[in-house]
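For this view, one protein chain was removed and the others were kept in their places.
Order of writing sets the labels: A, B and C. Residues in every chain begin at 1.
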Amino acid sequence: MNKINQKLQEDKKLLSIYFSAGYPSLNDTVPIIENLEKSGVDMIEIGLPFSDPLADGPTIQASSTEALKNGMSTNVLFDQLKDIRKTVSIPLIVMGYFNPILQYGVEAFCKKCQDIGIDGLIIPDLPIDVYNDQYKAIFETYGLINVFLITPQTSVERINFIDSISNGFIYMVSSASVTGSSSGFGDEQTAYFKRIANMKLKNPQIVGFGISNNETFTQATQYAKGAIIGSAFIKFLTNNNLEKIDEFVTNILN
Amino acid sequence: MNKINQKLQEDKKLLSIYFSAGYPSLNDTVPIIENLEKSGVDMIEIGLPFSDPLADGPTIQASSTEALKNGMSTNVLFDQLKDIRKTVSIPLIVMGYFNPILQYGVEAFCKKCQDIGIDGLIIPDLPIDVYNDQYKAIFETYGLINVFLITPQTSVERINFIDSISNGFIYMVSSASVTGSSSGFGDEQTAYFKRIANMKLKNPQIVGFGISNNETFTQATQYAKGAIIGSAFIKFLTNNNLEKIDEFVTNILN
Amino acid sequence: MSYNINDKGYYGEFGGAYIPEMLYPNVEELRQNYLKIMAKPSFKEEFDQLLKDYVGRPSPLYFAKRLSDKYNTRIYLKREDLNHTGAHKVNNTIGQILMAQRLGKSRIIAETGAGQHGVATATVCALMGMECIVYMGEIDIARQAPNVARMKMLGAQVRPALSGSRTLKDATNEAIRDWINNPVDTHYIIGSVVGPHPYPDMVARFQAIVSEEIQWQLKEKEGTSKPDYVVACVGGGSNAAGAFYHYLDDTDVKLIAVEAAGKGVHSGESAATSALGREGIIHGSKTLLMQTNDGQITEPYSISAGLDYPGVGPMHAHLYASGRAEFISITDDEAMVAGLELSKLEGIIPAIESSHAFAVLDQKTFKTDDVVVINLSGRGDKDLQNYIDYFKL
Partner (left out) sequence: MSYNINDKGYYGEFGGAYIPEMLYPNVEELRQNYLKIMAKPSFKEEFDQLLKDYVGRPSPLYFAKRLSDKYNTRIYLKREDLNHTGAHKVNNTIGQILMAQRLGKSRIIAETGAGQHGVATATVCALMGMECIVYMGEIDIARQAPNVARMKMLGAQVRPALSGSRTLKDATNEAIRDWINNPVDTHYIIGSVVGPHPYPDMVARFQAIVSEEIQWQLKEKEGTSKPDYVVACVGGGSNAAGAFYHYLDDTDVKLIAVEAAGKGVHSGESAATSALGREGIIHGSKTLLMQTNDGQITEPYSISAGLDYPGVGPMHAHLYASGRAEFISITDDEAMVAGLELSKLEGIIPAIESSHAFAVLDQKTFKTDDVVVINLSGRGDKDLQNYIDYFKL
């Protein structure tokens, strides 16, 4: 069973952390992952940096740009991660835009992920129909879960459809906005969280966008299985040593 | 008999000098006229300064502008000249653009000229037909000779017509160019001078434009009755005291 | 009463050719030939073809809905701003370059204020491969830099006029001087309905295409070729002459000529000729002009280089004296506000000259069903810096 599915069966609210590989320094990737697991994080999304990350906010974009400057690339990342499963056992997801993956070759990319022990992919700009028509079989061959997003604007039919083709969790975008932009959830979002919870989807939902502290984590996970933190963690990395990751996670969870 | 006609009967080549009234200093008008007569000049054209002297070159325009700044105006000029005939007996011609004269009132202007003892007018932008239709009678009433211009481009018919309506001299523009622009006469101009001389007009011709020294004065008067110096004299005034006018005139005549 | 020119070259009292003898052959040659040449089918054909394919005519007559709503009347804009080079000026320069060719001229001179006429002249000279010298006041060179650059790109020589107020009036003096110095090979393309006869008439005829088009365009849109009002700004008066031309004798159509009041009609910094001027002679024509008691021509002022002229063409002097047209003066401030308003309401940035015409909307009340045609004589690209500075955008 895929590590993601195992994790989703645990009877707890899951904390997932996103960071851009190669930031703050090129070789921070592995230490960050290890520190995150040690601090009690449930799942990690490793960002493959892209020059034009149009679904990301300024914080993540800046970290991507920096990572690229540091020398990060698809090959470098795979190389850094080649022994990751010797030390890390929580689910690992690679999150990246489609173009670098396409240039690497989708199948080669998936195979490499499997070799390394990656459990899933999030490719925000890979459309569902293209995935279904061209890539689903490949993902399955290499045992990768593809994670789809929904937003407050996604129609009920489309949510049901996405649920039907998902086999891990649904990435539930808290608000229709790029990462890092809102602070705290309002009535509208809570209503949205409830609405989705009431749909009783077969896939659990993990909330992303706008989660930055214990309060928003608690709000987000009241109705959902877990939550993802991105920009807030990157801001933390900008200002703190890797050894302090522990503190960041502790603050979120308590 | 008008002083101009008298002068034209003298058996000599005539030197006429133009200057802008009120330049270099407001009250230089009378001293300049007196000095010119004393130096042996035959005729004087007193320029009534105008803000937009479009037939004049830069030297005369600059002197006009300066004169206006100094406070020159039609009234001031008339006032300066009111006793001129007590000291000066050579022909005096006022040269000015039509607008200031029109604003003064053409008849009032002519009357005032007669009172003072002005003998003629040169108004470069007063068209012949307008003069004939509207102003000829007035000029005659006040005994003023109106001087017309011809240029190398003026047709034979038009020259004959101008000759027929003139009763003093014809102002023969040496070349079709604004004042102060050429230096020395070439074959073309000499041919033009000869051509006009051969027409045996009833009015003598006085050449203007481009005369600056003894050489050009001699060339111009080879075929014509006289010549007018403007820009060269103004340049002289810019750099010399009025007492030196004598030297200027001597240089031209010898 | 006729509002058009008579066979002596006068509009009522105004007009004529008050020129030095040195210009006589030039002007006379033109006078004798201009109507004959314009009447030739080959001339008409070439003129019309260039207006269509090169200039982009007909310029639209655009119903300005949001502006009409705001002022509660029916406002149409005659879109001379869409012409090649960005103003009505090119209608005239196309006509005159064809005229110059037929007169056998090889060298073209022009004066310019806003630079629009200079650009329009440089443009047609490039088109026809003719030498082009443009005189422009030193002050105008500074405040209309984009147009200076355009003239240079087009291969024209721009010569600064350094005398007087160093604006349009002085550029005109310089151009006339050049013409005096070059009487044989040179044609002087005057940019407005000013100067000695036959210029005012010739330029008005070339610009008359504006009202010719308004007539049929309005017929299409409103079922009648007659608006209630035609409004146009007046520097020398060529765009107004063009917009008024076919309505001159039709007194059902009210004509409004808009002059630049600068910092206020009586501020001493103004170019409101009808309000401040008296009959006199400027640039070879008897007309209204701003002058001292003494007959010295006054230095005008307007924020708009194209209206910064102390006279008006003789047609306009006559329209004023006869009461045929209403003359309204608009200050710098009023014009700028009107220009910004047009930009924000209709997405059209007008030349500051044209903005003066639009400012009339705030000065005068029109009836709900009045059809008001405003001549949008040019676009504001050349004036951007002025707008920016003025509004601190």
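The rule is short, and it goes like this: a contact is a pair of C-beta atoms (placed from the backbone, for glycine too) under 8 Å apart; a residue touches a chain by one contact, two chains touch by 3 or more.
Model, not experiment: these values are computed from the prediction.
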Task: Chains in view that touch the one left out, judged over the entire complex - done: A, C
Open item on the list: Using the document's definition of touch, tell me which of A:Y104, A:Y135, A:F169 or A:F233 contacts the absent chain.
Closed with: A:Y104
- [ ] For the chain that's not shown, point to the residue among C:I75, C:M99, C:A122 or C:A241 touching it.
- [x] C:A122
- [ ] From the listed residues C:R31, C:H84 or C:H316, report the one that touches the chain absent from this view.
- [x] C:H84
Task: Contacts of chain A with the absent chain, listed as residue ranges - done: 50-55, 57-58, 61-62, 65, 68, 73-75, 97-104, 124-127, 130, 148-151, 153-155, 158, 173, 176-178, 181
TODO: Could you please point out the chain C residues that touch the chain left off the display?
DONE: 52-54, 56, 59-63, 66, 79, 81-84, 86, 122-127, 129, 146, 149-150, 152-155, 340, 343-349, 380-381, 384-385, 387-388, 391, 393
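Assume only the chains that are shown with their structure count from here on.
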- [ ] Report the topology of the inter-chain touch graph, choosing from line, ring, star, complete and other.
- [x] other
Open item on the list: On a CA-centroid basis, which chain has its centre farthest from chain A's?
Closed with: B
TODO: Could you put a whole-Å number on the gap between the CA centroids of chain B and chain C?
DONE: 37
Open item on the list: Based only on mean CA positions, could you tell me how far chain A sits from chain C in angstrom?
Closed with: 66
